[in-house]
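Before any comments, here is the structure.
For this view, one protein chain was removed and the others were kept in their places.
So that you can tell them apart, the chains are marked A and B in the order they are listed, and the count of residues begins at 1 in each.
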Amino acid sequence: MSETLLDVRHLKMHFRLPGGWVRAVDDVSFSLDRGQTIGLVGESGCGKTSAALAVINLLPENGHIRGGEVLFDGRNIAVLTDEEMRSFRWRRIAIIFQGAMNALNPVYRVGDQLMDALMLHEKTLSRRQARERVAGLWAHVGLEPSRMDHYPHEYSGGMKQRAMIAMALLCNPDLIICDEPTTALDVVIQDQIIEKLKELQKEYRQGMIIISHDISVIAETCDKTAVMYGGKVVEYGQTAEIFRNPTHPYTIGLLRSFPSLHGALRELVTIPGEPPDLLAPPPGCRFAGRCPVAMEVCRRDPEPPARDIPAASPPAGAPVTAAPAGEHQCFCHLAGSVRPDDIDFQRGRWV
Amino acid sequence: MRQLWRNFTRQKLAVFGLGLLVICLVVAVAAPVLTGYNPKEFSPGRYLAPGSSGHPLGTDNFGRDLLCRIIFGTRVAFLVGVFSAGISALLGIVIGAVPGYLGGVVDDLICRFIDIFLMIPVFFLLILATSIFGSNIYFVMLAIGLTTWPANARIMRSQVLTLKSRPYVKASIAAGAGVGRVLLRHIIPNGVYPVIANTALQMGSAILTEAGLSFLGLGDPNVISWGQMIQTGQRYMNVAWWMVVFPGLVLLLLVAAFNLTGDGLNYALNPRLQRRTSA
Partner (left out) sequence: MGVSIEPDPVLVRVENLRKLYPLRENVFKALFRRASARAVHAVDGVTFDIRRGEVVGLAGESGSGKTTTGMILALMERPTAGTFLFEGTDPFRLSTAERKAFRRKTQIIFQDPYQTLNPRLHVGNTVMEPLEIHRIGRSRRERREKVQAALVAAGLPENLVDRYPHELSGGQRQRVAIARAIVLEPKFIVADEPVSMLDVSVRSGVMNVMLRLKREMGVTFLFISHDLGVTRYMCDRIAIMYLGRIMEFGTREQVIGDPHHPYTRILLSAVPVPEPGYGRKRIKVEGEIPNAVDLPPGCRFAPRCPMAGDLCRQVEPDLEPIGTDHLVACHFRKEALRPENRVRETARA
């Protein structure tokens, strides 16, 4: 029986700039059970990385949590002090940063760097014990244990990423956050990393948050998805549901602007315009300025209601999923009454 | 540009230095207006102490008002600073940019040439030059410029090496641009900032060099320079200390002003002016 591992409720995290507050994460809610993976997907500037950093309270000097709760195993960790938070980080929640593979210190052996990190968190370990732990992890992530004594420049990109995954697993955390785990890697290696992440999750049963702008990676790895735009969640629910039945115009645009290898070759949609300025966001819905079917109320009301979308009937012949249709929420005034083919993105209106 | 200014103004010392520079520049330009005296005119009151009526900083051994001479000395100082450093910068940019861009044998040769030049002790070379060729102030400025350009060349060259692989440079080449256009329109305008910062520092050091030469008696006796004043004054140290101290103080101030500004510029250039936001 799975229990809720992480429950983020109405999280608000803003950055203080001389000109005001940048509302990077503005009322974001999502939840995650043990053994589940959730994907945060959106273009850059949408707040997905900021939201993840806010979950573990790893904020820059000018970042402040200004509202909401982060319930980890039932306990609100958003209000913990830095000291208290430190016991959570790495031991219970680990994060693999974007481009982390470049964070390895080039003058130390890779294995040593992990052993040092491990001994820092578990002070009772001897060096020999730490080495055994790391060696075990090496095999788990698909690296040869003999490679522990090599230097970072002797590792390829894919190998470095595996080392980063090993580092995240060091203390056997309950939750791992992966920020763009496959960017900057070659296609075949990307695939191996995705496969490895799923394997490890099956074995360790951690919760995973995957942040990506690549919807195909999200589609293959995540049970749930939160589509983010302008600091807010615009659509949220089971991944299969969202991909099968996208209802938010942004989600629809995102899915239809993705060049896939499969399916019919159709003209890709372009979402016109630019993401909103989070320092001074527009009065209404964050997406209204670019939405081809925005109405008056969209431009006025900043908080489009969350509408529950009923599960779509699976296409004929598709296997019936055992999982419950579950939640599927769309934060849009038009939710439920918009079908993908109804929107003409190019001319900015209904078809 | 605006970002550069913001980075610069964030450092209080640099702004202070710049302010000082501006004040000195105004003084230099407005020299005749600021003082009623003729700096070269002899007058009866010799060795008057500072605070004597009409002579806030006193007079020198020929009865010339010290404040007046210091004010006029500012002009020479700026002249020396700007000309010498200017020549140095121009030479440095050209000798650094062209071989750096062309690469190959030309680059190797010029690099060795620069290295050899760097080994030469500048000050001794200048002493030698002025003793042989005379000590006209313009010659001194030229000589300083001709001996300090290697540092700028090195800086410019390393910038060029970085910039010549930038896509916008390659795009210009792909459009058919020749070497001249690529260097003048794309590479130099984007790479010259560190040279400018170094030039500010070199201005200060040029003034100091000229003062040093004058102090050794190798300067131009026809111009009023602080180094000259110190050189004259050292003989009268016991009787009229103000003849040495005041010129020395202003020298210190102006050179410090250049240095602070130059340092401020250097710092303003790195953090890199580009920032990309991410989610």
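Going forward, a contact is a pair of C-beta atoms (placed from the backbone, for glycine too) under 8 Å apart; a residue touches a chain by one contact, two chains touch by 3 or more.
Bear in mind that the values here come from a model prediction, so they are computed numbers and not experimental data.
*Asks:* Write down which of A:Pro18, A:Gly74, A:Pro106 or A:Pro259 is the residue touching the left-out chain.
*Replies:* Final answer for the missing-chain contact: A:Pro259.
*Asks:* Looking at the full complex, which residue from A:Leu6, A:Met208 or A:Ala240 touches the chain that isn't shown here?
*Replies:* Looking across A:Leu6, A:Met208 or A:Ala240, the contact with the absent chain belongs to A:Ala240.
*Asks:* In the whole complex, not just what's shown, which of A:Val141, A:Ile194 or A:Val293 touches the removed chain?
*Replies:* Reading the full complex, the residue touching the unseen chain is A:Ile194.
*Asks:* Which listed residue, B:Ala177, B:Val245 or B:Leu269, touches the chain dropped from view?
*Replies:* B:Ala177
*Asks:* Suppose we count only contacts with the excluded chain; which residues of chain B make the list?
*Replies:* 166-168, 170-178, 181, 185-186, 189-190, 274, 276
*Asks:* Suppose we count only contacts with the excluded chain; which residues of chain A make the list?
*Replies:* So the residues of chain A touching the unseen chain are 43-44, 156, 158-159, 186-191, 194-195, 198-199, 202, 213-217, 219-220, 239-240, 243-244, 253-255, 257-262, 265, 267-272, 274, 318-319, 321.
Following the convention adopted for this analysis, only the chains that are shown with their structure count from here on.
*Asks:* If you average the Cα atoms of chain A and of chain B to get two centres, how far apart are those centres in Å?
*Replies:* 55
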